[in-house]
Each structure stands twice: as C-alpha cells, then as structure tokens.
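In this view, the complex is presented without one of its protein chains, the others remaining in place.
Going by the order they are written in, the chains are A, B and C; count residues from 1 in each one.
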Amino acid sequence: MTFRCDMLLTIRSLTKTFPGTKALDRVDFDLAAGEVHALLGENGAGKSTLIKCLTGAYERDEGVIALDGATVSPRSTSEAQELGIGTVYQEVNLLPNLTVAQNLTFGQEPTRFGMVDRRAQRRQAEAMLEGYGLDIDVGRDLSAYSVAIRQIIAIARAVALSGKVLILDEPTASLDAREVETLFDVVRGLRDRGLGIVFVSHFLDQVFELTDRVTVLRNGQKVTTERTADLDRVQLIEHMLGRALENEVVGHAKTHVAQDRPELLAFENFGRRGHVEPFDLTVGEGEVLGLAGLLGSGRTESAELMFGLAAAHSGGARDQSGALDLSSPRAAIAAGFGFAPEERKEDGIVADLSVRENIALALQARRGWARPVPRAEQLRLADEYIEKLDIRTSGPEQPIGDLSGGNQQKVVLARWLAMNPRFLILDEPTRGIDVGAHAEILRLIQQVTAQGMSILVISSELDELIAVADRVIVVRDRRHVAELTGSEITTDTIVRAIAAPGRDQAEASV
Amino acid sequence: QTVGFSQIGSESGWRAAETTLTKQQAEERGIDLKFSDAQQKQENQIAAIRSFIAQGVDAILLAPVVATGWDSVLEEAKEAEIPVVLLDRQVDSDKSLYLTAVGSDLVHEGEVAGQWLVDAVDGAECRVVELQGTTGSSPAIDRKTGFEKGIAGADNIEIVRSQTGDFTRAQGKEVMESFLQAEGGGADICALYAHNDDMAVGAIQAIKEAGLKPGEDILIVSIDAVPDIFQAMAAGEANATVELTPNMAGPAFDALKAYMADGTEPAKFIQTESKLYTQDDDPAGEYERRKDLGY
Amino acid sequence: MTALRRVTPQLLTLAALVALVTLFFPDFLRIEVVNGRLVGPIMDILKRGAPVGLLAVGMTLVIATRGIDLSVGTTMAITGAVAAWSITQGYGLGGALALALLAGVLAGLWNGTLVAIIGIQPIVATLILMTSGRGIAQLVTEGRILTFSHDGMAFFGSGDLLGIPAPALLWGLTAVAVALLMRRSALGMLIEAVGVNRAASALAGVNATVLLIAVYVASGLCAALAGIVATADIRGADANNAGLWLELDAILAVVIGGNSLLGGRFSIAASVLGALIIQTVDTGILLAGFPSEYNLVIKAGLVLVILVLQSPNLAHHWYALRRAAQARRERAMDTAKETGQ
C-alpha cells in the first residue's frame, strides 16, 4: 500500500458494510494541506459514512488511514479530536441541555484546582465565537437558540478542535446567505493557515465558489477526484448521478394566471399572540404558494398554526362548505391538510419502523386502528414511492433510521403524497436533498398540483421558490408583509420585501 | 394525656387487629393516641419517635420492626423523660432505656407448637415441612428456633423441607404446592408447621387441591390464633394454633397509668400468655369471639 | 416463521432452564392425570405464572410506548380487594368480575391521564398509584384478609377446564387475544410508532394521547385479571401482600422477552415466554430445596446470565465475528479465482 507523502490525509481502500448495504466499497481519498476538498454524491452515496469511519464514530471493516504519513486508527471521536481532526456531523452534534459555553469548550474546559472555571469558560467560549458575527449569551442553554445558530456554534467548536483537518458535513443546510458567506470566510482563513478541509454539500454553487478539488462518490464507490476548476456543472452532475440530468432547474411552468383558480381555502385574521401576527390568506386549487423570509421570521410557526400544532388565538379558516376545524393535527388532516415538517429527525421519521410503515403511517392513522391498511397495499405504496422518488434503501422493510439523511426526507414526503391531501404544507422539503432528487421533487410538486392539489412551500432557497411558486408570501418579524404574484416573483423583489425598510443588511448580503 | 404509637405497618390481619385494639383501648381510657404507620420500615419508626419527642407526647408505644438499632432514639426519649413501652416484640437495647415490654416470647411460641406435635404423633415417624416467615424477621428466626427446641428430644420427628412463605397466604399456598410435588405428592409428609396462621390457611388450600385431607393426612400446627384458622379447625382442617394476643396495649396502658400516678416501676417484661388451641377448644366459638376484632 | 425466529432465544433459554432444573429435581417433567386434571411441576408453573404472565402482557404494551407501569402490583391488590368485597356483599360472580375489571380500568385511566395529558414521566406517575394504591385496597378490605367462599370465584384460582388449570387458560387466552388484536388490527404498528417518536406520530395524525391512555388501561385490565386470579387462588383478598413487587417481575419478563425499554418494536409472545422463564426459575428454586436465604442470589444470578446471553451486543459481536469470517472466506475465494484465471 502506498501513501502519497505529500498529502495531509490519505485513505486507502476504506470499506464499510451495514446489514443489507455496502455503504463504502474500497474508497480512496486524499486531502492535501491547505485545500478545501469537496466530497459529493447523491443521497446515500456514502459521504457521511466515510466521515464517520474516518473519525472513529463507526468501526470500519477494512482500509487504512494515514495522517501526515503515519497510519492512524481512531477508535472514538475523542481520539480523532486529539489527532487534530475537528468535525461537524450532518446531524447537528451538540447538546441542547448544556449552555453554549459548555458546548463550545466541552472536553477542553479550563479548570482551576480540578474545578471548571466558569468565568474562564465564558471568556474562552466568547473568544471562539468571535468572527462569526453572533451576538448571543453563551451562558444560556443551547436549546434557546435556533438551528442556524446551533449550526454555527457547532462549526466554531469543530474549527477550534481542528489542528490539522476540518470536516464539514452539510454545514450550510440551515444557514442563510449571509451566514454562509461568514462561514466561507472562516474556511478560507483556515485553508490559508494550512489546514485540510473536507466540505460536503448539495449546493453546487457553493462547491464551485469554495473548493479546490472535488471527490465524487456513487453507491459507495469513488467515481473520480478532480480539480474543481476543471469541471463544469453538467459534468459534475453526470459524475454524481451516472447520467445526465434532464432540465435540472425546472422552467417557470406557470402558464396560467393565478386569478382564475377556484378558491380552495381561506384563512382570515388567522394568528396567535407572540407567535404569528394575524394574517389573511387564500389558497387556490392547484396553486403553489411560497413562503419566504429570513431564519426565525415565523414561517414554520405560520405553518404549524395552519396545521393545528398550535392553537390560533384569532380568526379561522374556511372552505366552500364552511368553517374548518383546525384545532389539532388530526383535525387538520381530516380537513384534508398535510404537513411535512422541517425537523425530520424529531418530527418526521419514526426511526425504528420500516420504510413501508413510515409511508403508510399517516394513511393508517386516518383510517383508524380497526381498519388496517392491507400489507399488500402498504407494499405497493412503498414500492411505488421508492421508485418514484428514487429512495435508496435495501428494501421496504429497512428501518428508516438507517437511511441517509436525504432519503429519510424523501420517505416523509412519500408519506404525505400517499395521503393525497388537498392542501399540503412542505417546510424546507429539499433540505439536504441531492441535485437529482431536488429536481425530482420540484417536478413532483408540479405534477400533483396539476392534478388539483394545493401546496404551500417554505424554503430558504429563493431559486426554488421562484421555480415552483405561483405566489410568494414574504414573512418578516412574524408578520406576513408582502405578496408577490406571477412575474413579480424574482430574487430581487423577494429580497427587497424581506429586507424591511431600515433593515437592509439582508439585501446587502445576498 | 397524649400517647404516640409507632406501629410497624399493616402487613397482616393480626397487626391490623393490634392497631384496632390499641385504638379501642386508648379511647376507653380517654387517651389521645397519635398513631403512626411505619410501613414496615425501621427508619420511619425512628423518625416517628423523634417527631413524637419533638411534639412532647407523654408516653410512646413502640412495636419495633426489628430488635436492633434503637439505642440512640430511646436515649433521646429518655433524656426528654418520655417513657417508652415496647409492644409484642423485644429490642436488644439496655433495659433502662424503656419502661417495660409487653409481648409474648416468640421462642416459647415455637416451643409450644413443637411440643404439641411431639405429643400428637406419639412416637410415630413424622416428616415435617416448615413454612417460615419472612427471611430475616425476628418472628421467623425465633419461631423456627423454638420449634426445633420443642421437637429436640423426639428423634422420630424430622424437618425435611423448610422454605420461606413470607408470612402471606399466597406464598404459603405456592410453597406448599412445591412441597407436595417434591414429597411424593404429599404422601411423605406427616405434618406442617407454619410460622403464622395465614400461611397455614394458604397451605390448607394447596393440600385440599392436591386431593389430600388437611388435618388428617397432614397435621397442621401454626401460630397467631387468627379467626380464619379457627374456622379451619372447626372444619377439621387444622389441628392446633398458638395464640398471640393482639391486645398488647391494654397491659401497656395499665403499666403506664400506674407509673405516671406514683412512679410504680412495672416489671421489665410483661409476658402475654402463649395459649395452645386445638380442635377440642370450641373453635367455632373462638371464631365468633374474634371475627370482629379487626383481624 | 419470522415470529418463531423472534422468540428463538427465549425458547432456547427456557429449554436450558428446564434441563437445569431437571438436573436438580429429576421428576420435573412428570405429568400425571389425577381426577381428570393434569398434575405436575410443569402444570404448577403454568398456573403460578399466571399473574406475572398477565401483567407482562399489559406491561409489554406500556413499555412499547416507552413507558413503564410500576403500579400493576398495587392494581392487583385493589382489584382483588374489590372482587372479594363484592362477592361478600352478594353482588354475585358477574358483578364481582365486572367491578374488579372496572377498578382496573379506572387505575389505568388514572395512570394514562397523568402520563398522556398532564405529562408526568411514567415512572413517577405510576409510582404515585404504587404507593397510595395499597392504601385504597386496604380501605376496601379494612386491613384484614377479606375471605370469601364462592366456588364460582374460586374457579379462577384453582379450577380447571379440560384438565388444564383455569389460571393457565386465562393468561394463555389473554396473551393470544391481545397478540392477535395487535397484529390483526393496526394497533400494534400505531403503538410502536408512538413509542418510537410521539411527536412525529402525532404530526402524522396518530391519536397519540388516546393511544397512550388506552395502553395504560390495557395494563390496568391485565392487572385486574391477575388480581382476580390471585384473590381466587387464596379465596381472599390480601391487600397488603397481593402482587407485592410483581411489577418488577413483570418488567423483567418483558425485558427477558427481548423487548426494549426504549419503546418501539414489541412481541407479546416473547414477553409471555419471559414470564414463564421467571416462573420456572422461582419454582425450580423451590423444588430444588435450597435454604431460602439463597433464593434471591440464585435468582439474581440466573437472571443476569439470561440477560447477558440475550444481550443485543453479544449478538452483535457474534454477527461481526461471523461476517468477518465470511469476508475472509470470500477473499480467499476471490484470490483463488484470480489465480485460477
């Protein structure tokens, strides 16, 4: 076995098998000092598995890892940290029950006489967060902060731990444009100091902007390693999918004008104190509504209100036949609503159950316990959606918890599509989903709306909203502030609406 | 006059009867009884006595759950000049720490039961099975010792199996069933000795269900004299029981009254009678006399 | 077929235990027919295992929802007391059974409400009934052993049907009925979903609150049946001792049955086998005739050995070993092929 001694980190013939899946198959990987190296691939290609094997979170079956020319074999993440490998895993790996400062300094707490020195700990934590543009109280519990802030804290921690190598597994999934830019500045600074950085993302623009080289995995095998500058977008996608992608960004298919749609639902003066200001909203049949806004602006809360997860304090909803009962998710489902939530791990998947059961769950709940969905029917549904959404699984009986992140997201989508609701709310439906599936999902949205389903999409990716939405509602500070229709929907107009008068920093950063 | 009473718990019918009788006796004498149930825990009893002392009661009745471990709390009571009377079980503290103890001699009870069996079999070979009380409790230990003492001289009597039945009916029945299985379906057993009546009543059912006649095929002797065993005796299904009276409070209150009136020191141990009842002692009548005492 | 695979470890354990006890007590497997009834240590185990077996059925469902029910032993005492009281009050067999089952349902409703609606953690919520429930039972019996003589009632403890003891029949039928109900309807899957992720299930429209309450009610009902058996067995209600510490045995049975205390996938059959394993240990100890102060240590030791042998990690290590061996074989074959070509 030969190691390239000019490389900082060398992986040779890494293999990892899970029951039923060969997640990694003799993968080689080289990381030079002072480079940002993208690790790309479809959902389930094995990116996260490679990273976990590298940092000792998983036990590898075979393969050799060398750091600075010497073979290493970290058996736990703490050993990897001691070797100078800092990692942000795909699932935010911090503890919500500890304070921000405790999370940041965990394992390296400053001590005096064997006791943790709280004041020094605070100082150290604040120093670690410098340069990320966060102004938060490090003495508060992490759970008090949003996913985006947690993501940045996780990055800050990994950066501080990474003496030699920094690994970022989809770090930008829940960040907005401004925060992504901050992160990139930090990464470039580290690169210039000679660190090797592994960067996993499904945002190809970011890959082209930031990285020096690209390694593509497909079905657990390495496809190629190339300089980023030598590739273009189409080639890269071909490497990832193994085929060309027909019309990647779906064209603006809004052929008819929004006004002539028959009205399906209307929310009137709908709101909840301290969460969402009362708003009016009508939903047309077969219409795609977009909800745009900054992180924490109240998009998710609007959706949760509509789905009965929180009780409205004012107003109500009605359709042609009269007022709707939206007092609980069950009531909302009975009214023909569906909701694919943003936090798939907490609110979406039922980890121990199989893909089949996860897809059938909502359907079964609606039918009631006494009328089980026949097994054959469940299998038919599962097979149908596994094919339609290209879900990578060893079969319908695999526990969903064992699927890769993106594939879990697809199963949750499948659950709601199988219900065939008349109004479906999708909160960040493409977060963590690969290019191919991304296009697939957008196509699916158009397909089901053509059959009359109405959809509300919440997304931080403006391109996505522009691509599918007939109408975009802009949310700012928990208030629905603007509505854009048809040709008004452009990046520019949305950004302008998001940035409140006197609050133009968002505009500046996009 | 206020008297604190720290009772062990309500783990058996016998103890419930003791509680009822104590309350009755107190009421008859116009005593304000502060009752505390320790749920079978010594630590609760100690805490209760401390609270009684803090409240400044005039006297304390204590039915100790275990013999050891009372020194310091009794000393505290003594310093506070509150007389303590022990009910139905002894402690191994210094005798100066309490006024008197009312109770029966547990070893003696077992001995009475053993002697009855010696007389009853009259020299014939006899294989005995024993149902012990809760492992580690003083009645279980003492009644076992006493019984062994009672049969010591008789070589014809032998304890072949001995298991704990936890003083409960259900366990008594379950353990008896396995005794029957293990001893040739019960054919090899001549007598049963149970540390209390409840276990004996459970065992009687097991014997009946195995198709044998309790009281004839297998002799049954137990301790406590609760109403249900008299019912069994009346039906010829049990042979003998040794009485442990639940009225310990009566003598205790008498002793306290005398002591408080003119400082009469009672004897350190007021022993209640361990009377043997057999089928000849009008079991039906005894049942009627006892059935409303709160057993 | 898969169901059989699921319970294989429990069956093997049971077989090994039976062999072990037979070693100490050679007549262990003997079964005779006396007066048209089957008699023998095995029948005793089936009969004596009834309370824990019944409790384990309900406990399995509760544990599948990531809960635990510490109050079942106490509920047994309450329902037993209610049954005995209503018999002595002359409500007749039907009335007594109905009242006892009603008491079980109420106990379950109480626990379920505390857990599912008020949101108290199951251990603590059921601990409340565990401590106070015996008081309620004693309130009914007034602290004495409430005896009755009613042959209909006694049937549930010592009667037999077609030679098989009634308690054994009762718990067997209950287990089969509940298992069928769970797997033939969608209840099983819904319970598992709620146990794994209550939030996600509720979002998917599963009525998690009602399901949780129902599960505790089921546990209360099973405890009521167990209470009836226990009371009928001694023809009296012993409020202080009936079901004492049986909740721990029931939980143990569920875990020996390979069900995870973290909720999710469950198997009633395996739990029931777990209960049989525990009863075999108990009866075996009695039959072997050791001094009683050794009972606990022997039981603890056996349980530990069983748990260790069934531990998922041991299975995992075993799997990893086998796979490594297989990989080595494959590689050897690959090289053989390559050199062959």
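Convention: a residue touches a chain if its C-beta (ideal position, glycine included) is under 8 Å from a C-beta of that chain, and two chains touch if they have at least 3 such contacts.
The rule is simple: contacts and distances are computed from a predicted model.
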Undepicted complex member, UniProt protein name, chosen from "Ion-translocating oxidoreductase complex subunit E", "Acyl-CoA dehydrogenase family protein", "ABC transporter permease" or "Cytochrome c oxidase subunit 2": "ABC transporter permease"
Chain not shown: contacting residue from C:Thr8, C:Gln121 or C:Gln326: C:Gln121
Options C:Ala56, C:Ala84, C:Ile234 or C:Val255, residue touching the unrepresented chain: C:Val255
Contact residue for the chain not shown (choose from B:Thr100, B:Ser138, B:Ser222 or B:Thr272): B:Ser138
Which of C:Leu12, C:Leu139 or C:Val210 contacts the chain that the document leaves out: C:Leu139
For subunit C, the residues touching the chain missing from this view: 68, 70, 114, 118-121, 123-124, 127-139, 143, 239, 248, 251-252, 255, 260-262, 293-301, 303-304, 307-308, 311-314, 316
Hidden partner chain, residues of subunit A it touches: 57, 76-78, 81, 87, 89, 93-99, 102-103, 106-107, 109, 111, 114-116, 118, 139-141, 144, 273-274
Where the unshown chain meets subunit B, residue by residue: 4, 7, 9-10, 16, 19, 33-37, 39-44, 46-48, 50-56, 66-72, 92, 134-138, 141
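One rule holds for everything that comes next: only the chains that are shown with their structure count from here on.
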Whole-Å gap between the CA centroids of subunit A and subunit B: 71
Where subunit B and subunit C are represented by their mean Cα positions, the distance between them in whole Å: 35
Per-residue multi-chain contacts in subunit A, two or more chains: none
Residues of subunit C that touch subunit B when the two form their complex: 25, 27, 34-35, 39-41, 44, 48, 138, 142-145, 147, 158, 230, 233-236, 238, 240-242, 244, 283, 286-287, 289, 291-293, 295
Subunit C residues within the subunit A interface of the complex: 184-187, 189-190, 192-193, 196-197, 199-207, 264-265, 323, 327
List of subunit A residues in touch with subunit C within their complex: 17, 61, 307, 309, 329-330, 333, 339, 341, 346-353, 357, 361-362, 364-373, 415
